[in-house]
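All protein chains but one are shown in place.
Moving on, here comes chain A:
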Amino acid sequence: MQGKKISRRSLLGGAAVATVALVQTSVGKVLQPIQTATPPEDPTKTVGPLPSKVGTRSPFENSVRKPSDISSRTPLQDMYSTITPADLHFERHHAGIPTIDPNKYELLIHGMVKRPMKFSLHDLKRFPAVTRTCFIECAGNFRTGKEDMTPQEILGLTSQSEWTGVMLSTLLREVGVDPKSTWFLAEGSDAAILTRSIPVSKAFDDAMIVYAQNGEAIRPAQGYPVRLLLPGWEGNTNVKWLRRLEFGDQPWMTREETSKYTYQVGEKVRQFSFEMDARSIIIYPSYPGKVEPGYIEIRGIAWSGRGKVNKVEVSTDGGKNWEIANLQEPVLSKAHTYFRYLWHWDGRQTEILSRVTDETGYIQPTLQQLKDARGPEMGGYHLNPITAWTVKRDGSVWLKPEEFKKL
């Protein structure tokens, strides 16, 4: 750059000048065209960027997560289909993201097993592999209370990926689990050394030890290099940065399954709610979008931790009448499923909502039904209520907020 100062203004500047930037190539730093959000008037008159090592999004697209101190939410309203781009997958961690050297990584399996073993990342990748698409949802994924809330703000702690790894049952053939073992402990290597107790039945059902996400290595925020995947189960049990599995004959009653991730139901506290209950939400139209009278394709996602989505119904009259929405094939078990419903809006104020029924026959409840069933002290975990949007005469769309006290 020395002796050749180029101001940002001139880089992005006049229409007659091709947009260029200093780019590192095999022959050193050279001026190359790059894509910016200030397009030339006629793209056919300007040579564009040449091939590169790693791609970027269009500068016109600015889909981003919404971070807080403890989590970061997926912009669900921006999703055209059900795979979440890995860099937009929601985050929830309890002591930051650890940096783990993949060459030093080891998974230890011990306790009630014939042969305690340790597996390197290389070892794990040699086993017969399986790829599975499923959602991961945080058990505390519900906010309401204001009209101006987006799907991201209401329930952005759910995302979907195509995960690849080895079935946990494949690894368990190597160590030989004692048939008397009923629970195992999964432990991460973050600074919280997060632990959860998991029934052994899940290990033999569909649990996976995964090292890849959407075709590439798992992102650090999602557990690089290895995480536990428990399809359909609350996000917290899908332990990231997995370092150890111990087999035993009772739950460990860790902090995450006693003082957290438990909730009052009537006069009792419910613990070990593993499966995520069926849920759906309309993501288009939604706040802060605006629509015009005429045909509107209502779009949304539905999912269940207990299996496949059986059907999604949409109401465009505040819940009086319900119509069946189209489900995008293939409908996968324990996976976000896209639904669409063509609606002709006459321009009058109304409410639109969706409700899912899963393959067990479970029907997504309203918040009032959940309150009635669990009592006034129900807390904030495992809530999956129907979400209603108000479409006003001016075409603006607003969340229909509900009364909700979080203990």
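Just so we're on the same page, a contact is a pair of C-beta atoms (placed from the backbone, for glycine too) under 8 Å apart; a residue touches a chain by one contact, two chains touch by 3 or more; residues count from 1.
In this text, contacts and distances are computed from a predicted model.
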### Task
Given the options "Chemotaxis protein CheX", "C-type cytochrome", "MucB/RseB C-terminal domain-containing protein" or "ABC transporter ATP-binding protein", say which is the protein name UniProt records for the missing chain.
"C-type cytochrome"
### Task
Kindly state which of the options A:73, A:143, A:243 or A:336 is in contact with the chain not pictured.
A:243
### Query
Which of these, A:138, A:203, A:296 or A:309, touches the one chain of the complex that we don't see?
A:203
### Option touching the unshown chain, where A:66, A:219, A:311 or A:374 are the choices
A:374
### Task
Determine and list the chain A residues touching the chain excluded from the picture.
94-95, 108-110, 115-120, 123-124, 126-128, 130, 167, 169, 173-174, 179, 182-183, 185, 187, 191-195, 199-205, 243-244, 246, 248, 250-255, 258-259, 262, 265, 267-275, 306-307, 358, 360-363, 365, 369-370, 373-374, 407
